[in-house]
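Remarks on the structure that follows.
Complex shown without one protein chain; remaining protein chains in place.
As written, the chain order gives the labels A and B, with residue 1 at the start of each chain.
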Amino acid sequence: MKEYLENVRKTVPLVHNITNYVTVNDVANALLACGGSPIMSDEAEDVEDITSICGGLNINIGTLHKTSIEGMFRAGRKAGELGHPVLLDPVGAGASALRTNTALGLMKELKLTVIRGNISEIKTLAAGTGTTKGVDADAADAVTEETLDQAVAFVKAFSKETGSIIAVTGAIDLVTDGEICYVIRNGRPEMGKITGTGCQLSGIMTAYVTANPEHPLEAAAAAVCVMGLAGEIGWSRMQEGDGNATYRNRIIDAIYHMTGEELEKGANYELR
Amino acid sequence: MKEYLENVRKTVPLVHNITNYVTVNDVANALLACGGSPIMSDEAEDVEDITSICGGLNINIGTLHKTSIEGMFRAGRKAGELGHPVLLDPVGAGASALRTNTALGLMKELKLTVIRGNISEIKTLAAGTGTTKGVDADAADAVTEETLDQAVAFVKAFSKETGSIIAVTGAIDLVTDGEICYVIRNGRPEMGKITGTGCQLSGIMTAYVTANPEHPLEAAAAAVCVMGLAGEIGWSRMQEGDGNATYRNRIIDAIYHMTGEELEKGANYELR
Partner (left out) sequence: MKEYLENVRKTVPLVHNITNYVTVNDVANALLACGGSPIMSDEAEDVEDITSICGGLNINIGTLHKTSIEGMFRAGRKAGELGHPVLLDPVGAGASALRTNTALGLMKELKLTVIRGNISEIKTLAAGTGTTKGVDADAADAVTEETLDQAVAFVKAFSKETGSIIAVTGAIDLVTDGEICYVIRNGRPEMGKITGTGCQLSGIMTAYVTANPEHPLEAAAAAVCVMGLAGEIGWSRMQEGDGNATYRNRIIDAIYHMTGEELEKGANYELR
């Protein structure tokens, strides 16, 4: 996985983010930490110019506004014309009709390189409808060792149907292009007590896919390993009294220092 | 106060936040730290669905937009129909006509379980008009040992008039349902040098009131003690050279680790 990380550091991909205002600062710092360069713009009249100077586009619907929806479509179409990779993070799909419908509309209209979400969001998109508990996955949906075969089959089928790489993150992460599925077991459960680790991963994954245009599946899987491994490294540096705020910083710090060798050694995955 | 904290950790209340973009990330992490679960949504077409899957609603007018005002009313009415607790944080009421009038309009139209602000904001709402120095309380308004009797009488009367629990935070905090007033002396003056400790408290308080529906007054007071005590614990961990940025993290870390016993022991309050 070494080379995918190194390509990001070498090429410093400029990533256009249309993202939510909750975790946007962490997304920017995580992108800088991994070796990319972030720019944020969601205004419909601004996005085409911005996307044109970037290498990839990250669309996150975490705090969806009617005014930014148009920006998502315009940026996505422009990115498509330019052949840029586009990632969709359907935050809260299933939690509201506006979110579900916007995500489905973006899937229909845009060429999405990757769709990355939790299992409940992805199931909602596959079903065309659904309900989720807010922005976290339903426990009933969780990918576990027991449900793994079924989950792998599901994401492969959804990837074939959509033509997008599907990345489902949770206790076990799945990344597939419909043929091969990376099953990844990096990360820590405590990452769920920090807002925005998923959003950060979407930003980083866009940088990885942008910097590795010949290997989008492998690059997307590498990004998942980077984030999970950073969660493990960050946790190992926690001291007495440190909680989720400090953990947030330590994870980004770990991304900042991660080397190709460290990733190679720490990435914990198998292919299915 | 032990049980109010433990009920939050046990029930993991999902809190819908319509809040400002300055401190929103800290509100989300503080909610996670205390044992709740945050979701943010302010788009008028999104808020009713989101509020419906949540347990409580936190409305904060810190960076008011005309487009989000409609979302506040729609979410608030829906929460009222569903019997969810609603908290209003009237940030900057008195600093602009738009803020004052929006806060007054929300008070008039919605059933507010709690109104939580600094003394200048609360005085503005009680008077129906006013001027404040930005988003901080005027020194002239401050609740001190000398003005305490008068302040307690004021908040009790305002609580009776509005039918809402009134929580005024500052050097001395007051939380009342019109009959009983908690006078709380936790916290540190240095918390005023961090943006958003008030916003964080509003998020946490919404989680506490949601998780303790039979005891909203006690739960609101417990949330104030949690925040103040976290400020004290966080401060005790400060090292040479640490300033307000690190203090911010240490406070959220302290919320994350706080136990019922710690709260019971550290809460510093009397009833009036």
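Assume a contact is a pair of C-beta atoms (placed from the backbone, for glycine too) under 8 Å apart; a residue touches a chain by one contact, two chains touch by 3 or more.
Source: prediction; values computed, not measured.
Enquirer: Per the definition of touch given earlier, which of A:Leu14, A:Ala142, A:Ala157 or A:Ile180 contacts the omitted chain?
Expert: A:Leu14
Enquirer: One chain isn't shown here. Among B:Leu32, B:Ile50 or B:Ala95, which residue touches it?
Expert: Spelled out, the listed residue whose C-beta touches the missing chain is B:Ala95.
Enquirer: Where the complex has a chain not shown, which of B:Val15, B:Val114, B:Val135 or B:Leu263 is the residue touching it?
Expert: B:Val135
Enquirer: Quick one: say which of B:Gly105, B:Gly128, B:Pro189 or B:Gly243 touches the chain that got left out.
Expert: Once the missing chain is taken into account, the touching residue is B:Gly243.
Enquirer: Please identify, in ascending order, the residues of chain A that touch the omitted chain?
Expert: Residues of chain A in touch with the missing chain: 14, 21, 24-25, 28-29, 32-33, 37-43, 45-46, 49-50, 53-54, 67, 237, 248-257.
Enquirer: On chain B, what residues meet the omitted chain?
Expert: 20-23, 25-26, 62-67, 92, 95-99, 131, 133-136, 193-196, 241-246, 248-249
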